[in-house]
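Excerpt of the complex: some chains, original placement.
All chains are identified by letter, namely A and B, in their written order; residue positions are counted from 1 within each chain.
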Amino acid sequence: MKKSLVALALMGAFGSAFAQSSVTIYGTLDAGISRTTHTANDATLIGKRDNNKLGFRGVEDLGNGLKALFQLEIRYEPDTGTLENVSRPLFQGQSRVGLQGSFGTVRIGRGLSAFQESVIAFEPWSGIPAVAGYQTNLQVTGYTSDPLGPAGNSANRFSNALFYNTPVMNGFQLNVTVATKEANGNPAIVGRGTAAAPQYPANSEASANPYSISATYTNGPFAAMLAHERNGIETKLYSVAASYKPTTALKLMASYQKQDQSHTMLINPDTDAWIIGANYTVGPGKWLIGYGQKTPDGVLKTKQASVGYEHSLSPRTYLYVDLSQKKTPFTPAATNDVEQNHYALGIHHNF
Amino acid sequence: MKKSLVALALMGAFGSAFAQSSVTIYGTLDAGISRTTHTANDATLIGKRDNNKLGFRGVEDLGNGLKALFQLEIRYEPDTGTLENVSRPLFQGQSRVGLQGSFGTVRIGRGLSAFQESVIAFEPWSGIPAVAGYQTNLQVTGYTSDPLGPAGNSANRFSNALFYNTPVMNGFQLNVTVATKEANGNPAIVGRGTAAAPQYPANSEASANPYSISATYTNGPFAAMLAHERNGIETKLYSVAASYKPTTALKLMASYQKQDQSHTMLINPDTDAWIIGANYTVGPGKWLIGYGQKTPDGVLKTKQASVGYEHSLSPRTYLYVDLSQKKTPFTPAATNDVEQNHYALGIHHNF
């Protein structure tokens, strides 16, 4: 008992003591073994299930409830030691600085858009890019927030952006992200143009300012989200999601989203998707269950059913198993589909 | 009271406790909104005003006044999360190790040359690469310390170098940097050659050892600098600068520099430039004011007038505004010029 009290005293003491370098280092190292049938590489692989992070962040108290915030987050691949997807930015996770006060939080830089940051709370795998999860495909209907990023860049962030979050008022919060039109080195996007004259040539500026808005509401066991986003090539995304906790151990969640690509597609511009899922905590174990469908215009549906189990060894470390079955069209225009089974087993460690 | 005393005790205790990893993490995250008229991209941009840093440094006491020093400094772009200028070295800021004692400081590795490290004290924007500032152009007459670096590399550092600083004696200090001739992957430089037979082909060795010398003198409110540098293609830079503080709140500064490119240019090899500026601190505010001209042989002058304001929210965090007007030739050989207005607004946070 006594020790831990001392410990707490120390934290305070230490905080002030290190004011000259008030940086917290944090991160995640998640690695495991997986296999996905009917893929180009139908083999046993070693890789990640969650994003892997090494981050640096700090909060400076400016007095009168005003705070300065910064956060820099490296992303990497644990199986090869490279940056995420080999070529993504060093601070792929985020690089933001800003102020927080009674007015809310204002940040500037690069990070998840308001929609992308809010929607993960309604995805049974909590938005990690696990193959068994739904975030990177069904939860966003294959939409990308950054179509004008460099090739291989991530799909859910805004660069050159302003981020604003209101305070939480009676359970309500509004989140807004707006980006400039700056070109960031995209490959050409044919869109409604031709290979010779693409609608968006390489290294285009955005044709309109990308923006993202999400409104969230939390009331006891109930939470909901409404969101709308428009990216740099004027694709629109609409999303509505909700979750409910009948007991502290059980969380039920559902979401529906629609993508409108009419600005770049003459035909079949719409895609919608829905997901239902649950998290159930029992002792050191947590079950993840989900089912969802994605329906692009004039293309076969994608159907996915998944179950996962996380076994905590500590509040910072758990082992996991994922099983997933996915029916997907061979190609966006496919008339027949393929059934992929996915198996994953690994360890997740936060530091 | 008691607590803070404990805190101090802890620092000592902690210091020793963590001797195995005596690393201080430090950095800067500066981001804002800016616009520059009459540029290729005459649009609102989100970007930086200062260099953005994430650094690791340490000092080890070796006894008898001898110390071992190291410093590694990452540079990055906060608006996109990439390394500085996308492709610069991970430790673009510096990577140096060395010893400090009664003999002065000797370091080895990569870092700012003696001239570049000394001259920033005489630039009204303190040498940051702000568009409104003078460091990257007028303060160095467009000179580059590293013409044989890879494309896009920074212009004020020596790689493969030895760095020596004398102790400060009666206000005097001498700083010397000498680099090897090692090739570092430069693009070809035509110089006095031809496109077919450039004077410095790609990945050339330096034709002479690059060196940089600066002598600084400080006496109460007065400070001055004399510097000379020669880079890997034997371009020579001469600089003289001085500053005076009539009051603690006011700092006046002026500098003159001359660049001699006769080793690579047959005609019009000389460029000179002068700058005058002031910093005025009032309460939490700091005003930055400057005017300068750059005169390359046979080319139109560049004229720049700037004013900036920094408002401190804390010793580590400030908001800033910059206004600047610059008259520049379209191209080095231009016969008419363009007037660019620059506006910037942002936040600067040290951690």
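We take it that contacts are C-beta pairs under 8 Å (C-beta built on N, C-alpha and C of every residue); 3 or more make two chains touch, one makes a residue touch a chain.
Please read all numbers here as calculations on a predicted model, not as lab measurements.
Novice: Once every copy is counted, not just the 2 shown, what does the total come to?
Specialist: Full complex: 3 copies of the single sequence.
Convention: only the chains that are shown with their structure count from here on.
Novice: Superimpose the Cα atoms of chain A on the matching ones in chain B and note the rotation angle, 0 to 180, in steps of 5 degrees.
Specialist: 120
Novice: Sort out for me which residues of chain B touch chain A in the complex.
Specialist: 3-4, 6-8, 10-11, 14, 24-27, 29-33, 41, 43-47, 52, 54, 74, 76-83, 90, 313-314, 316-317, 346-347, 349, 351
Novice: Tell me, which parts of chain A touch chain B in their complex?
Specialist: Going through chain A, the ones touching chain B are 9-10, 12-14, 16-18, 20-23, 25, 56, 58, 60, 62-63, 66, 68, 70, 72, 89-99, 108-110, 159-162, 179-184, 205.
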